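Okay, here's the structure, questions in a sec.
For this view, one protein chain was removed and the others were kept in their places.
For chain A:
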Amino acid sequence: LSPPSQRSRAHDTSTELQPMPTSPAMDVSLFSSPMSEVDASSPLMYGTPSSRVEGTPRSGIRGTPARQRADLGSVRKAPQVDMHSEPVSENAVAGSEQGAGQRLVIWGTDVNVGTCKEKFQRFLQQFTDPSSREEENAGLDLNEPLYMQKLDEISVVGEPVLNVNCSHIQTFDADLYRQLICYPQEVIPTFDMAVNELFFDRFPDSVLEHQIQVRPYSALKTRNMRALNPEDIDQLITISGMVIRTSQLIPEMQEAFFRCQVCAFNTRVEVDRGRIAEPAVCRNCNTTHSMALMHNRSAFSDKQMIKLQESPEDMPAGQTPHTTVVYAHNDLVDKVQPGDRINITGTTCSSSKLWSRHTACLLFSSGIYRAAPMRLNPRQSQVKSVYKTHIDAIHFRKTDEKRLHGLDEDGEQKLFTKERVAVLKELAAKPDVYERLSSALAPSIYEHEDIKKGILLQLFGGTRKDFTQTGRGNFRAEVNILLCGDPGTSKSQLLQYVYNLVPRGQYTSGKGSSAVGLTAYVMKDPETRQLVLQTGALVLSDNGICCIDEFDKMSDSTRSVLHEVMEQQTLSIAKAGIICQLNARTSVLAAANPVESQWNPKKTTIENIQLPHTLLSRFDLIFLMLDPQDEAYDRRLAHHLVSLYYQSEEQIEEEHLDMAVLKDYIAFARTSVHPRLSEEASQALIEAYVDMRKIGSGRGMVSAYPRQLESLIRLAEAHAKVRFSSKVESIDVEEAKRLHREALKQSATDPRTGFVDISILTTGMSATARKRKEEVAQALKKLIQSKGKTPAMKYQQLFDDLRGQSEAAITKDMFDEALRALADEDYLTVTGKTVRLL
């Protein structure tokens, strides 16, 4: 026996007349009998079992079985009405039938099937979108009709689904679009018809699994879940959200198969609003109550319940997120997993099931956003006056799926109104926009202008560059910043602020987080025994900012995972049989306290915070937040703080507005501004880099590395983004240089010499320290040479000799280091307590 969910139509040769399947309506002008018995030539009548004759090749529109569109819900047996007899709405369709003095539309709508079909076919044949940037259209000729190419694709690939972007329809024919949105349940089957006719005209011999289904997506009426209201019922909507739960697969009966126990006569009954009308009498032998349901020959379709929750970004503060029930049908089942963020296009609707057992009460049958009154009390005729609503999914689009493959940010692109964009652009045109924005950043934190500017540039980020073709991989576009300094200098506050400002921010404390908490771990789902990858803060903040407080208190193993993230921007996991590389294109904003509770100005940054230099060199900017201890500063600080405590409500309001503007400004710049280096800027960068190298070379040190050049480029690009400029110009480079120099001045100054020395950060040792090491080694070499030809000498003695000879104090460490240096030169070897010359 075949499983019950299997379609059994194919086995059935007894071609019985049936009631209409999913066809929304009948065009009376074409067919004389609108309601019941089948006219096999009806274009609406796709998928009768009779259309499949054994032996003949399956091709052409007749030969291809239709698949019921469960996503459009139960059939509405709506009669068509004559426009003249029923005062239906304004926009009457000017169809070809008009001439006959009749304008026929589907009951309750203004949709005329013929016109609608024609329009859609014209749309498919003619629509081009030369400016399309959609990924799905990659490889298509943008100047040819887009959807015709997609049909070609279907004929090749054989996947009978045509995704149609609603905004395309809107630009092509606004009226058609309106009809689609308002009466999806009627219009989409019409589209199906249209596309199938067209397809099988072009490819009469192609064989498809079932007829092509049209899946419209991104209806412009994209809704926040919160904004759904009763008016959206039965309309086509697109909402975004996060999947929180999926149910098991539910087989739903579409068509019941009955067989007479007496004469073995077969009949089929279609499920109507969740109800099967069991035939009481066999039509063949007229026996009563002889029909028995055959489960394995009934037709079922797959169905899955999905719970969708509002995405956290859409939420007003202080409220809990809303959830909605979504039904996925057929091949959309199991397309999404809990935790996915998706955009779903579907129809809101009322499930007819819940009330069908009792009084028959059709409410909103078809389409998209649905509602049904909840259960009745069987003993009374009372109805619990609440509807159950759900959305029938027509199309899913995962917003985070693309993040795994590409550098695409429009999935999360916020839609800005034109006015908002105008406001932002106006702000961008101001000459002091950079200063304005940086002062709007964390206004409660006083001064630290450069640090705020640095963080501002971090928020904007550089431009992503892809060098995968040349084997170099992606260049990092994110700016990493480390703040170190005295406790109590509001570092944490700054971090908290940034965390609250960016949509995809994560805040962790080095003290409490483990490597696992930062990266990802593999978990076995107790129910399904499936291995699930749970992502940590770094992966979660992909495309965002990961704020790590108390960076210095992080364990070494935890810190080590940051190496990969901070330069390669990926995270590799090899655990429990799962080996993968996740994207972690996150900017890191870290704060570290000095080891000795107070910053020691006599020590270098590395010595103060005791972090490995390999990690430090991955930070573009390292700032010191020190207590300046200066009277004028104190006075301004005091004023600032006191004013915090008595400012009126209105002033606070104003600043909140600023924060909202700042958020939008950053979001807009990140998604729509992609500056490139201008010729002039590249020259400036080269000069800057050469200058930086020169500073050091004069004193025998290297003061800049390619990493610094990359930092400069990133900062300059970010600054150009602040100006909404598509070109990086020399002023951007100037500011990048200045900021970089400021940061270096603070963090890479050699306390012994007072010079900026980048090698403190890149190698963990200042050039003077290295020089001294060199000197010791040379002195030791000289000492050994002066001893003449002794092949081996005692370690301790050599040490004592050296100490006796040298003016400066020489520690054991220094001595060991010198020995190692000489061993590297292959001058000697150390074995145990003896030193041998080679």
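By our rule, a contact is a pair of C-beta atoms (placed from the backbone, for glycine too) under 8 Å apart; a residue touches a chain by one contact, two chains touch by 3 or more; residues count from 1.
Criterion: contacts and distances are computed from a predicted model.
K.L.:
So one subunit is absent here. Using its UniProt record, which name fits best from "Mini-chromosome maintenance complex-binding protein", "Serine/threonine-protein phosphatase 2A 55 kDa regulatory subunit B", "Myotubularin 1" or "Auxin-responsive protein IAA16"?
P.N.:
"Mini-chromosome maintenance complex-binding protein"
K.L.:
Which of these, A:Arg122, A:Arg178, A:Arg259 or A:Lys307, touches the one chain of the complex that we don't see?
P.N.:
Answering carefully, the residue with contact to the hidden chain is A:Lys307.
K.L.:
Pick from A:Ser490, A:Ser587, A:Ser711 or A:Gln746: which residue touches the chain that isn't shown?
P.N.:
Result: among the candidates, A:Ser490 touches the missing chain.
K.L.:
Per the definition of touch given earlier, which of A:Gln126, A:Thr171 or A:Asn229 contacts the omitted chain?
P.N.:
If we include the chain that is not displayed, A:Asn229 is the one touching it.
K.L.:
Could you tell me which of A:Gln261, A:Ser444, A:Gln581 or A:Thr790 touches the chain that is not displayed?
P.N.:
Per the contact definition at the top, the residue touching the missing chain is A:Ser444.
K.L.:
Among A:His322, A:Arg707, A:Lys727 or A:Arg803, choose the residue that contacts the chain missing from this document, as touch is defined above.
P.N.:
In the full complex, the listed residue that touches the missing chain is A:His322.
K.L.:
Need a quick check: the contact residues on chain A for the chain that isn't drawn.
P.N.:
Touch set of chain A with respect to the missing chain: 228-230, 233, 242, 244-245, 247, 250-252, 274, 303, 305, 307, 309, 312, 315-325, 338-339, 351, 353-354, 357, 359, 361-363, 371, 373, 375, 377-378, 380-387, 389-390, 442-444, 446, 487-490, 492-493, 496-497, 500, 509, 511-512, 550, 553, 593, 597, 627, 629, 631, 634-635, 637-639, 641-646, 649, 652, 655, 659.
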